[in-house]
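Note that one protein chain of the assembly has been removed; the remaining protein chains are unaltered in position.
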Amino acid sequence: MASSSEHHHQQRVLNAGVLGATGTVGQRFVVLLAQNPAFRIHALGASERSAGRAYRAAAKWKMSEAMPAAVADMEVRACDPAQFGGCDVVFSGLDASVAGDVERAFFEADFAVFSNAKNYRMDPLVPLCVPVVNTDHYALLAAQRAAKGLRRGFIVTNSNCSTSGLVVPLKALQDRFGPLRRVVVTTLQAISGAGYPGVASLDILDNIVPLISGEEPKMEAEVLKILGGLRADAAGCAPLADLRVSATCNRVPVVDGHTECVSVEFAAPAPPSIDEIKQCLREYTCEAQRLGCPSAPRQAIVVTDDEDRPQPRLDRNAGGGMAVTVGRIRPCPVFHVKFTLLVHNTVLGAAGASILNAEYAARKGYIVAV
Amino acid sequence: MASSSEHHHQQRVLNAGVLGATGTVGQRFVVLLAQNPAFRIHALGASERSAGRAYRAAAKWKMSEAMPAAVADMEVRACDPAQFGGCDVVFSGLDASVAGDVERAFFEADFAVFSNAKNYRMDPLVPLCVPVVNTDHYALLAAQRAAKGLRRGFIVTNSNCSTSGLVVPLKALQDRFGPLRRVVVTTLQAISGAGYPGVASLDILDNIVPLISGEEPKMEAEVLKILGGLRADAAGCAPLADLRVSATCNRVPVVDGHTECVSVEFAAPAPPSIDEIKQCLREYTCEAQRLGCPSAPRQAIVVTDDEDRPQPRLDRNAGGGMAVTVGRIRPCPVFHVKFTLLVHNTVLGAAGASILNAEYAARKGYIVAV
Amino acid sequence: MASSSEHHHQQRVLNAGVLGATGTVGQRFVVLLAQNPAFRIHALGASERSAGRAYRAAAKWKMSEAMPAAVADMEVRACDPAQFGGCDVVFSGLDASVAGDVERAFFEADFAVFSNAKNYRMDPLVPLCVPVVNTDHYALLAAQRAAKGLRRGFIVTNSNCSTSGLVVPLKALQDRFGPLRRVVVTTLQAISGAGYPGVASLDILDNIVPLISGEEPKMEAEVLKILGGLRADAAGCAPLADLRVSATCNRVPVVDGHTECVSVEFAAPAPPSIDEIKQCLREYTCEAQRLGCPSAPRQAIVVTDDEDRPQPRLDRNAGGGMAVTVGRIRPCPVFHVKFTLLVHNTVLGAAGASILNAEYAARKGYIVAV
Partner (left out) sequence: MASSSEHHHQQRVLNAGVLGATGTVGQRFVVLLAQNPAFRIHALGASERSAGRAYRAAAKWKMSEAMPAAVADMEVRACDPAQFGGCDVVFSGLDASVAGDVERAFFEADFAVFSNAKNYRMDPLVPLCVPVVNTDHYALLAAQRAAKGLRRGFIVTNSNCSTSGLVVPLKALQDRFGPLRRVVVTTLQAISGAGYPGVASLDILDNIVPLISGEEPKMEAEVLKILGGLRADAAGCAPLADLRVSATCNRVPVVDGHTECVSVEFAAPAPPSIDEIKQCLREYTCEAQRLGCPSAPRQAIVVTDDEDRPQPRLDRNAGGGMAVTVGRIRPCPVFHVKFTLLVHNTVLGAAGASILNAEYAARKGYIVAV
């Protein structure tokens, strides 16, 4: 499946399309792609209402970074595969309400689709891939193409933003110390995760919203699929059956960066020491790093010994937003260990994950030239 | 120990002194006492620096409620028992750095002291009393007086602000369904809990601080003492030995109101249903309510079925800040049940608890006329 | 026009209807009316979508105060005069997009309408009345009724929320020191002024929005009408012609309470001293106070000498939200005097003004029994 010559694949700059380019995830795609040496933004797609307008006019820009000059005058297209000719990869920041149909149209038209939407995440033939965790799930693509009759097209999804932060240290622990048995996680999630207009200010100034609709079951299920393996024939996933996850999700008055408080119980009766856990997290590396993908963080997990870290304002940009910062690693009086992690919800938690997924796919030969 | 005539005791308006009256807890004492029919503010104490000045000038007022006219021109005194003559009760909002010595001076001078400070909380002869939970711990006072050679004086403490919210529903569940085995709690705590100047704005605007120094062990220990019983001879506490509590405490950009996400495991193998739990919480009452104490909330636990409640801005004033609001009661995939609660950290979590403790003590005859 | 016996009129509790009762201004009407001895909430009106549902279910409650028990189970009605029989007064918190037609239907059906909407504010026959400033404009009602052929009905409007704070000290200064020539005002306005969902949190967390659409011309025009007089025949307004006002309006991350920084130039060449100005503001009273209207603040203008006041969190509830707090009164290097004021934008700035307008109207005999 993978190319025999990875070096060959990484040379070419790929033409990228962005679906849902005017939304907040779409804007993050645009910011990240504009500074990424592996891609050139080739087409921007949005709703019929935006199609035909200059991106500058169609997008109500909400990023702290300025709109890249290269896209400001690009004409926005409708999200129709016929209008995305020449794109090597297509990134989707579409809302779930439309992502199902539109993304199918694209992969059936033989596009390589990298989606942030939830619609296909739990499909057993679709990799649900946090690129610093389970790129081995790309092995599903052969079966996916066979099942859907695709030659070049496929779809790879990234996880929910909260899931993406949680699975990185859990994967490191599982790889080193064996299966986990129970995880209790409480999140403090940033407002950017809800898009724009998203959370009303009257709901979040001097306030906490203790519910993010649908988020908890998503986290509880996605973790099992991501940390699980594949069937022996690579024709489906084998989610973990013995891990139980309990998630509680809160919205907090923070712009970017999800904080997660995690308690973990190992299956093994004799748990590792706190020092062993710190060392394990610090030493964790992934294949996307080893392949030299440009978006891969130098350090996948930044372990901090400052007892009041991680903090969203200070740590969300660690590794360009692609690293997870883990702190307050200490014994848990109820389980084995507890810690607090921080993940940039629109970078590793959304657009950045899709982009690194695509970089990985390119290097492994999954993206077939048009 | 208790008076044979509770009616007699509740008639008289008590003269109240406030130690640490210029701090944020002290200011809350002043606001609450000024509107409480059972007390008259008689003396305000603060540091030597403030002594001799008008309260209006000495206190940097930070309450949303206006400073009560009755205290604005009162002269602040030093925290010296000799200057508190005529006080029936003394409330302490002192900082822990000075509370130990000052409070001892007051109870040894035979004052009835109700303290919000942590210094004496874990003393086995001192009631650590959340007044809607464990007023039965007042039975320790006889032994306390005997041990310290006091005639009228004593000290009663209230708990840490986070503890106070947590123990109310736990007590209700324990009373109805038997012992609890494990509790995991993650808090999102308001800035007013840190006093003034307290949390720097650079630390909390667009940010979360994942540590509140010393708070987690306090919560983990205080819960066991409060939910536990007394020794058979009422000469000491018998903290719970079989409950394990794991607390993670965060500071969030909220002015007042601590949110707590709680997962609970019962000792019994067959846990109650969600409906039984809701009913249990709604039906919970305490002795302070039955005695008609003015600060006792009509409903000790407000159970909400709105799936996005409780919220600090909307629910912190439930029951005048003396009720705990509990919502999102649902099964926990890891334990038996999880829920989110909200407590007003400076009312039931601090000054309000001390005041209700004093109201209870008065009605039960513990406060001996000067 | 006014009753010969004001005492007679103030006795009866009036039945009140609220139009737009589920919105944020409507919710503030409900909170204020429920605690007002002069009114009984008789009917709640909202959109067709809400009509027929219990208020508890129809209103997405956003007030810090709990929903009054008396209204929770009231059935919401459509905003149709036929459904408001028995109402002595009707308060409108409707959105401007529908207020024009609905309010006309009500006053033409002979209801006494008190509106917070902007639609009729600049009509020369409609009092634009900040009740602590210009109740003398009620004299327009005779001409209004004559022009519209109404017997009992009429409409009185209150001003934009920012205007309401500004005109109070300006009126006091104008009354004492003669005409003003130039006013430059910059506002820092709370999010509650924009309703719900209103301002998106991504627009206001760690941010300022330097525009409130349409607000500046509204302020600049309303001030002239309110501070102006009436035509000699009371058949129209005579807005000030010689005052120039320049307003700049900003949205800031504050829940309630508009802050306004004001520079004033008097027409007289020799301006009053700072002490004279303070005294003038402190001594200002209005007719609604003299009549004993329950919502009238004891002190219309609270002058503070604390150099870091007023502050929204600390001062917005002064006088139950019906007083304006003025501080930092000092010479202006460009004009004569500058100061900072604070007004509760949904109380004196909206619902509270309408209610005090109605209290005044009742005492003056404008409200004719059904």
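Chains: A, B and C, in written order; residue numbering restarts at 1 for each.
The working rule: a residue touches a chain if its C-beta (ideal position, glycine included) is under 8 Å from a C-beta of that chain, and two chains touch if they have at least 3 such contacts.
Keep in mind that this is a model prediction, so the values were computed, not measured.
Engineer: Any idea which of C:105, C:252, C:274 or C:291 touches the chain not displayed?
Structural biologist: Only one listed residue reaches the unshown chain, and that is C:252.
Engineer: Could you tell which one of C:117, C:183, C:234 or C:361 touches the chain left off the display?
Structural biologist: Selected residue, touching the omitted chain: C:183.
Engineer: In the full complex, which of B:41, B:112 or B:199 touches the chain missing from this view?
Structural biologist: B:199
Engineer: Check the options A:47, A:285 or A:317 and report the residue that touches the missing chain.
Structural biologist: Only one listed residue reaches the unshown chain, and that is A:317.
Engineer: In the whole complex, what residues of chain C lie against the chain that is missing from view?
Structural biologist: Chain C touches the missing chain through residues 182-184, 186, 188, 203, 205-211, 220, 244-246, 248, 250, 252-255, 259, 261, 263, 307-314, 327-328, 332-335, 338, 340.
Engineer: Kindly note down the residues of chain A that lie in touch with the hidden chain.
Structural biologist: Against the missing chain, chain A presents residues 61-66, 205-206, 255, 313-314, 317-318.
Engineer: In the whole complex, what residues of chain B lie against the chain that is missing from view?
Structural biologist: 24, 62, 191-192, 196-206, 253-255
As a convention for this text, only the chains that are shown with their structure count from here on.
Engineer: Compare the CA centroid of chain B with every other chain's and tell me the farthest one.
Structural biologist: A
Engineer: Working from the CA atoms, figure out how many degrees chain B turns to land on chain C, in steps of 5.
Structural biologist: The two chains, chain B and chain C, differ by a rotation of 180 degrees.
Engineer: Indicate whether more than half of the residue numbers at the chain A-chain C interface occur in both copies; give same if so and different if not.
Structural biologist: Looking at both copies, the contact residues mostly coincide.
Engineer: Could you tell me the distance, in whole angstrom, between the mean C-alpha positions of chain A and chain B?
Structural biologist: Each chain reduced to its C-alpha mean, chain A and chain B end up 44 Å apart.
Engineer: Which positions in chain C are in touch with at least two other chains?
Structural biologist: Only 62, 205-206, 255 qualify.
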